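Accompanying notes for the structure given below.
In this view, the complex is presented without one of its protein chains, the others remaining in place.
So that you can tell them apart, the chains are marked A and B in the order they are listed, and the count of residues begins at 1 in each.
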Amino acid sequence: PRVVWASWNASAFSAEDINLAISETYGDMPISDSDAIALKAPSIAENGAVVPISVKTNLPVESISIYVEKNPSPLACKFNIQSRMAADVSARIRMGETSKIIVLAQADGQLYRTTQEVKVTIGGCGG
Amino acid sequence: MKVKASVRDGMVLVKMLMKHPMETGRRKDKNGELIPGHYITEVKATHNDDIVFHGELGPAVSKDPYLSFSFSGANSGDMFTVSWVDNKGESESSEFAIR
Partner (left out) sequence: AGILPGCISLGKQNEDLYQVANVGDVRLLHITDTHAQLMPVYFREPTVNLGFGDAFGRPPHLVNDALLNYFGIQPDTPYAHAYTALNFTDAAQLYGRVGGFAHLKTLVDLMRGEFGPDKTMLLDGGDTWQGSGTALWTRGRDMVDACNLLGVDIMTGHWEFTYHSEEVRANIEAFNGEFVAQNIKVKEDALFDGAEAFDEFTGHAFKPYVVKTLNGRRVAVVGQAFPYTPIANPQRFIPDWTFGINPQDLQELVDSIRETESVDAVVLLSHNGMDVDLKLAADVSGIDAILGGHTHDGVPQPIEVTNAKGKTLVTNAGSNGKFLGVLDLKFGQNGIESYQYRLLPVFSDRLRADPEMDQLITNIRAPYLDTLTEPLATASSLLYRRGNFNGTFDQVICDALRSVNDSQISLSPGFRWGTTILPGQSITMENVLDQTCITYPETYTREMSGADLKLILEDVADNLFNSDPYYQQGGDMVRVGGLDYRIDPKAGFGKRIDSMQLDNGQSIDLNKNYKVSGWATVGSQSEGEPIWDTVATYLRDQKQVNLEKVNSPALKNVGSNPGLA
């Protein structure tokens, strides 16, 4: 079967400011902090080029987006949750420097947010 | 692309590793020239004509992207398809068996 493409949000992925990236993804949908989203990310990254992130929630979400606040283009990836798909995804992303990871989960016109800081260090001088 | 899919308490857990440079478009080559952005933009998986996974990726995803997800309504032995496309229109699509 020929695969149907062209639902890639170019403007969100090219936005170079976190607020613009969010508004290009979700317009001005209201955002509220929630601890119903389980975000697993390292506190200190072993390698800024490969930072494992996983997100899981029981909320009835339509999409999950992962942003790195201080990245040149903050939106890293977006998962559009399909009917038979669990809201339990993971990916590996790039981080240029210590930054906050922001995860937004979209459910019935609302955005639920959780964040965590991930430190990127030059390493060494271990205890 | 390498894919592992196995059934666990009624869900199919999929782990996939795609071979791709994921150039950000900000990196410079040896003589200081900007290497053009070259990254996977979409990843899709289908089973029995249903879309069971759709991800939009960008330049902030690591080289040789790894993704994991899970979906319901399939049994071991079923086949399912995984495809990706990048910003240059290159793509790959393969069928995999669920263990």
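Just so we're on the same page, a residue touches a chain if its C-beta (ideal position, glycine included) is under 8 Å from a C-beta of that chain, and two chains touch if they have at least 3 such contacts.
As the structure is a prediction and not an experimental result, all values here were calculated from the model.
By the touch criterion stated above, the residues of chain B touching the omitted chain are 2, 4, 6, 8, 15, 17, 64, 66. Although one chain is not shown, part of chain A still touches it, namely residues 38, 40, 42-44, 46-47, 52, 98, 117, 119, 121-127.
Heads up, the rule we're going with is that only the chains that are shown with their structure count from here on.
A straight line joining the Cα centres of chain A and chain B is 16 Å long. Across the complex, chain B meets chain A through its residues 11, 24, 26, 41-42, 44, 46-47, 49-63, 65-73, 81, 83, 85, 91, 93.
Partner chain B is touched in their complex by these residues of chain A: 1, 3, 5, 7-9, 13, 49-52, 54, 68, 71-80, 82-86, 88-94.
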